[in-house]
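Here the complex is missing one protein chain, while the rest keep their positions.
Just so it is clear, A and B label the chains in written order, and each chain counts residues from 1 on its own.
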Amino acid sequence: MSALLDALLLRAGYNAALVAVGAGLLGFAAGAAGTFLFLRKRALVSDAVAHATLPGVGIAFILMVALGGDGRSLIGLLAGSAASAALGLLLIEWIARRTRLAEDAAIGAVLGTFFGLGIVLLTVIQTMSAGRQAGLESFLLGSTAGMLFQDAVVIAVGGTLAVVATWLLRRPMTLVAFDAEYAAAMGFDVRRIDLAMMGLVMAVTVIGLKLVGLILIVAMLIIPPVTARFWTERSGRVIWIAGAIGGVSGYVGAALSASAPAMPTGPIIVLSAAALFVLSLLLAPGRGVAAAILRHRRFQARVHRRQGLLALARQEPIREPYTLRLLAREGLIRPDGVPTEAGRAQAAKVARDERRWDIAREVHQDAGLTGRYDGLTPIDRVFTADEIADFDRRLGPPALVEGTA
Amino acid sequence: MTTPATIAASGGQAIDAAPPPDCPLAVRGLTVSYGEKPAIFSVDATFPATAMSAIIGPNGAGKSTLLKASLGVIPRLSGSVTVFGTPIDRARDRIAYVPQRASVDWDFPTTVLDVVQMGLYRKVGLLGRLSGRMRARAQDCLDRVGMADFADRQIGQLSGGQQQRVFLARALAQDADLYLLDEPFAGVDAATERAIIDVLKGLKAGGKAVVAVHHDLSTVRAYFDHVFLINVRRMAEGPVSTAFTPENLNATYGGRLGATHIAEFAQAVS
Partner (left out) sequence: MGAEFVQFSLTPILIGTLAAIACALPGNFLILRRQALIGDAISHVVLPGIVVAFLLTGTVAAIPMLLGAAGAAVVAVILIEAVKRLGRIEPGAAMGVVFTTLFAGGVLLLEQTDTSSVHLDVEHALMGNLESLIWFRATGWESLLDPAALAALPPELGRIAIAAALVAVLTVVFWRWLKIATFDEGSAQALGIPAAALGFGLVITAAVAAVAAFDAVGSIIVIAMFICPPAAARLMTNRLERQIWWSVAFAVLSAVLGYVFAGYGPLWFGSTNAVSAAGMIAAVSGVILGLACLYGPHRARVGAGREDAA
């Protein structure tokens, strides 16, 4: 536990501290940048971008070795990965725009093909004399083991730059993610903003490659925004909440992983974010599952109760078992289906409200008001007490509801 | 009758709790909601045999929802549906459904004749051979909607009206007793509308029941025998002559139709 505390307080060594800060920044940038993609319903584009980095890494390594370098320069490898990811992005856009294939097929095709090509290049590199210790496999799953000081600096600096770029581009990207047509009408170049959005995602992916690997960086781009969505209905806030969730997962995940053996950084970061997701899915007020189930059951009970009372008022038989159970439980009918005193009173009330609605719809031919005649909206929520009193005057004396014999 | 039932049935007449045994489509207490607001609430509907019925109401009133929930295409919160006196799952062979055109992907790799033959899939089962007679029937159904020359076209090349005719031909191929159509005249040309109505009238003459979601009030009197007015709740139902009245239209549409329009539609042919 003290190891974890040390790591959380950045006392676990200079490299570990840099990695934790870098992962936090990266998580923040990934969460924020991923939000725009998620709101644009293109979350899995990030999956293709990430897989499409692999051939670039391979080609960069081969080129650097051919030019006499050592081939492992992180900057060079990241530049290569960015180039091939950009090519992948353009191909996805081209396929979806120029052919009848939908974007999901384009994403999958680019992802599979580029990844396959990348693996081919990795096997080529393994046969090169310089390639045996290249360690390029760490780009698949990420690794902090043997991370150089300068690698940690690249992550920290890159993470900061990505956060700044997200901040600068937030307005046009929000606009396009929310309503692309409106943005176009306002004179924004939607395609360029889309490309900028993807470019940002690509940048985050490239920075995160070394730390969490190309498969799990996708999680950092998708899970935080999806999680954030549970807590707010406003897109502006989703961005910052997603950033915060990503940042916390990155920081805590990196610290956790530094504090114990056999705790790989990437998976721990992803699982931290996933834990936050599960908690939000279940417990968030409003959009969470528990709240939704409760709401739905209450709503269903309201519908059945109301329908049951309407049937009592009209002296029609009730056939649905659930309605019967519900009314019996509330003491509105006896087990044999005959309404009780309370049931008759309630039914009379329902019948009276129905008749008030009839009058209301005759008096107010305004669709906005009478459109709320949906069986559930209480009349006193639509009309004032004065108006209802007026309806009652037109109705005459209340009618009694007889029990069904 | 002055029991509360008459009054509570708001706009309509008091309803029999049990539908007649041979009623093609009877709905009782049907409620469907998307989220927290009912799309349709506690709807009772009884559609008559050997007749053309229209489901009428303003946009968002739940017309298509009523049709789809009756068929079980979307889940219902409460209520029951009977088709020819039996639960719907035992009467699937007797129902043909024509969905809205926009509900399918017209870029799907298939031909016009293929789509019509889909109407026979229930009859032939999973592996049964599509006999020559069935193929001939599919072709014949295409002919009945005036699309015989298009049998081998890819469906994406059709106009909106032609797509609608193909969907109708598919329903004809099912040789059902009850035809449920969702906005069959939406966005089609005048020639297609005439062709479709001729086919539907032919069905009625053959003793079939037709129920269509319809949005054009000016043609109700010319096309239909029976109307069902809905705006989330049942507003009125009955023969066109007695239920398609200015009062009922007013109740259904609120202020959305001008008074002159309503009088015009309701009195157009009397």
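As a convention for this text, contacts are C-beta pairs under 8 Å (C-beta built on N, C-alpha and C of every residue); 3 or more make two chains touch, one makes a residue touch a chain.
This is a predicted model, so every value here is computed, not measured.
Remark: the omitted chain is touched by one listed residue; of A:63, A:101, A:186 or A:279 this is A:101. For the chain missing from the display, the contacting residue among B:48, B:62, B:79 or B:99 is B:99, taking the whole complex into account.
Which of A:270, A:333, A:360 or A:382 touches the hidden chain is settled by the complete complex: it is A:270. Considering the full assembly, A:289 is the residue among A:9, A:66, A:148 or A:289 that touches the omitted chain. Residues of chain B that touch the chain left out of view are 34, 68, 71-73, 89, 92, 95, 97, 99, 102-111, 114-115, 118, 121-122, 124, 126-127, 154-158, 170, 180. Listed for chain A, the residues touching the missing chain in the whole complex are 38, 41-44, 46-47, 94-95, 98-102, 104-105, 107-120, 122-124, 127, 137, 140-141, 215-216, 218-219, 221-223, 225-226, 229-230, 262-264, 266-268, 270-271, 274, 277, 281, 287, 289, 292.
Methods note: only the chains that are shown with their structure count from here on.
Rounded to whole angstrom, the centroid-to-centroid distance between chain A and chain B, based on C-alpha atoms, equals 38 Å. Residue ranges of chain B in contact with chain A, taken from their complex: 2-5, 7-11, 14, 17, 28-29, 31, 33, 36-38, 41-42, 58, 77-80, 107, 231-233, 250-251, 253-256.
Per the touch definition, chain A reaches chain B in the complex via residues 100, 295, 299-300, 303-304, 306-307, 310-311, 313-317, 319-320, 322-323, 348, 351, 354-355, 357-358, 361-362, 365-367, 369-371, 373-376, 399, 401-402.
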